[in-house]
Every structure is written in structure tokens, then in C-alpha cells.
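Here's a structure for you.
All protein chains of the complex are present and in place, except for one that has been dropped.
Now for subunit A:
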Amino acid sequence: MESFVSVDYSRAQFALTALYHFLFVPLTLGLSFMIAFMESIYVATGNQQWKRITKFWLRLFAVNFAIGVATGIIMEFEFGTNWANYSWFVGDIFGAPLAIEGILAFFLEATFFAVMFFGWDRVSKRFHLLSTWLVAIGSNLSALWILIANGWMQYPVGTTFNPNTVRNEMSDFFEVALSPVGISKFIHTVGGGYVTSALFVLGISAFFMLKNRHFDMAKKSFIVAASFGVLSSLFVLFSGDESAYQVAQKQPMKLAAMEGLYKGEVNAGIVTMGILNPDKKIGDDKEPFLIKFEAPYALGIMATRGLNNFTPGIDDLVYGNAKFSVPSAQSRIDSGKIAINALSEFKKAKEAKDELAMQKAEQILQENMSNFGYGYLDKPESIVPPVALTFYSFHIMVALGSYFIVLFFVTLFLSMANDIERFKKILWLCVFSLPLGYVACEAGWIVAEVGRQPWAIQGLMPVGIAATNLASVNVAISFTLFAVLFTVLFIAEVKIMLKQIKIGF
């Protein structure tokens, strides 16, 4: 029970850090590009108004950037402090993208951020512009490598287990770096960041237009944001479809939870809106939904990219479905236990210097390796993530994403037609939509991370084994300290941001 509580605190602490961190990252990802566009226009036209526009958004960028850096460092080190067993078990693979992120991206960001911020009168116009672009590229590059690392946890490829060192070792770097899950995660996540940034600029610009302050500059920013929003929201739509397909292929349980699908179906439909039945239990015959609206065939097509294919549900994945060759969780648990047992046999044989027994044990181990992590689970139902949290987060994200597409198209059309200021209600809508980008991003991360429970590494290592062996009181204290500190700093950030917005261009 002790370790259970400790791992829960570690999870809470990591979730807290990640959720806070991702309040600041989206803006860094997208606003950096928008500022680079704005400054490019300034350099190309020499129009001082564009310089003021650039500098205004840069001020807000800097306020946001500082706290993003502060929360980011914790994420890296928490792999060691709270997930030490994980760090050893897969550090051989996972450490590399993090180190590459540091070398390729962090130094680029840190070095050129100083130029972007302090260099207006110290370097040439063109070098300053180059620096702004390099900050944007650097921050997006760092997202690439961390998401490759995250993608690897969702779909571990390019690795083999070495029983001598008792860890996974990298066998193919390019398989890790070019993993389809990692790449689609990257595209979808940075796309989400761009949309959030576009909403941020759109909302604040709309506010200035409504108050008739800095009208020209606000309207110019508004048009940049709406254009950027149109492009990025389409980008998010298509990458979202690809992400869902990857989830269906690699993490079918997560997909089933996202859709609240208990009994698998051929040509399954997508629940577009619904309320889950709180009394529903795994394996029973109760209806999973109190109310639902469904788009027929859609889930089957999205998940399998074809017709007449079977999409497994939660019950199929837990109890197995012989008709569609879905193995039961129990059979995978049994196989996992065989793997774990073979590992200890291997060690005994190694100590006894019995080569033949070592070979035999290793063969059994490798045959069952794909189920290794299942051997640590106590019951088949353990493979089911929290369904309601995953389902609602997913649907909130999709609903908001669809709304953003419409909003960006409408605002771009109206602002290009040059009379957006007449549509006050739409401008207010833009102001109130500002926080929704953040809601969608956070919901997306909840889907990605809660939806893959109980796994730290899909199929290989459950979270309970991955966590550092710490007395829970330690993590309870550190969790509380983090919660207090992050909250205080977040309040400071929001207050400063609001004040800077009030000061204006």
C-alpha cells in the first residue's frame, strides 16, 4: 500500500508539472512564429508600426517564456527523481532524444532569445530578424525531440531487451526518431500550440478593437492571427485524424476509452456527444451511455481506414475476443509472468555459468518480451484507464477544435472584407475564446497520458514499477511544494501579463 500511495503522488506531481508547463509552451511554440512573421513584415516594409506591433507581442512572449523555462527544467529532472527505475530501464533509449533536444534546440533558444530581447540596438536589423526566426525554430525543435521521446513511451520501437544489464537498449536510432507515433504526436501538439497562440493574439487584438485603442495595430495583429489560425486549425484537424489512427493501431485500449466503446463492433460509429452511464462496469451488459449522438461508421473508418473492419472495445481487450483474434489481458499477463520468471532463471544460470540454461531462458524471455510489463499487473481489469476522464477530455478537445476552425474562417473572412469592427459580438466571442485554446491543449494531454494508464511504457513497464522507491511522505511534501510554488508563480505571470496587455502597444 505504501508504494501505491507513493506512485500516486509521483504521478500527481508529474501531471501537475506537465499541466502547468503546457500552460506556457503553446504560446512559445506559436507566438514565436507569429512574431517572426510580424518582424519580417517590418523589415521588408520598414513600417515602424509593424516594429511596435512586434515589440508588443514580444513583451508578452518574454513574460510567458520565463515561466515556461522554469517549469520545463523540472520535467527533465523528474524523470530521474521520481521515475528512477524507468530512467534506468529505458534510459539507453529515452536519454538520447532529451540530450539531442538540449544540444540542438535549447542552446539555439537561449542564445538567440537574448538577441531577440536585448539586441534591437546591438545587432543589424537582419541579424535580429534571423534571431527571431531561430528562436521560433529552436522552440519547435525542442518540441520535436521531447515528443519523439513521449511517442516512444506510447509505442516503444527500435529497442531490444538485454537480460545481462536488465534494461532495454536502443537497436535502431532512426526507428526511434522517425516513429510514426512520435511524428504524428509532434505535428498534432505543435499544431495545437499554434491554434492556442492564434486565439491568444486574436482575443487580445479583438479586445483593443472593441475598446478602440491602438486600432490599426490591433487590426493588423488580428489579421495575422486569423490567417495563422486558419492554417494551423486545418493542420490540427488532419494531424488529429492521423493521431487517432495511430492510437487505434498501437493503443487500442486508449481508443476504446476515448470513445467509451465497451463492446467492439464492425463499422463502429463515433459518439459525437454523450453522457456516460456512471453505473457501467467492465464486462457487464449495462448500456455504456445515458444519452449519445452517434455518427455511423465513422470510428471504424478512422481507426482502420477501411470498411467492414472490427474495432475492439474495452471488454474485448480485457477478456479477449476469439472471433476477431483479440487476445485476453489474462493471456498477456500469463505470458508476462513467464517472461519475468525467465529473466530470473537467466540470472541464476548466469551466476552458475550455465551457458545452455542461459540460452534457453533468454529464448523464452524474448518470445514473451512483448508482454513483459503485463506480468506486473495483478488482474486483467488493470489494463483499463479511467474511462470517463479520457472520454470527456477527448470530446472536449474535439468539440473545441471544430469550433476553432469555424471561428478562424469567419474572422479571417470578415477582417479581409475589412469591416470586422462592425461585428462586435464576433469580436467579443474572440475575447472569450482566448482561454479555450488552453482548455483544448490540456484536454489533449489528459487523453494522451491518462488514456495510456497503467503504462509508463506501453506494454513494457507499468507506472508502479517505473516510480522511484520513495516513502510517500517525501513525494507528498514535494508535491505540495510544487503545487504552491507553481500556483504562486502562475498568479504572478497572469497578473503581469494582464498589466502588460493593459499598457498596450
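Quick notes on this one:
Basically, a contact is a pair of C-beta atoms (placed from the backbone, for glycine too) under 8 Å apart; a residue touches a chain by one contact, two chains touch by 3 or more; residues count from 1.
One rule holds in what follows: contacts and distances are computed from a predicted model.
For the chain that is left out, the UniProt protein name among "Transketolase, beta subunit", "Cytochrome D ubiquinol oxidase subunit II", "CRISPR-associated protein" or "Putative Zn-dependent peptidase" is "Cytochrome D ubiquinol oxidase subunit II". Touch with the chain that is not drawn comes from one residue among A:Ile53, A:Ile93 or A:Met302, which is A:Ile93. Here one chain is not drawn; of A:Gly80, A:Pro327 or A:Gly504, the residue touching it is A:Gly80. Taking the complete complex into account, A:Thr111 is the one of A:Thr111, A:Asn309, A:Gln366 or A:Ser382 that touches the chain left out. Only one residue in the set A:Lys263, A:Lys347 or A:Lys360 touches the chain that does not appear here, and it is A:Lys347. Summarising the interface, subunit A meets the missing chain with residues 55, 58-59, 62-63, 65-67, 69-71, 73-74, 76-77, 79-85, 87-88, 91-96, 98-104, 106-107, 109-115, 117-123, 127, 162, 165-167, 169-171, 173, 347, 468-471, 474, 478, 481, 485, 488-489, 491-493, 495-496, 498-500, 503.
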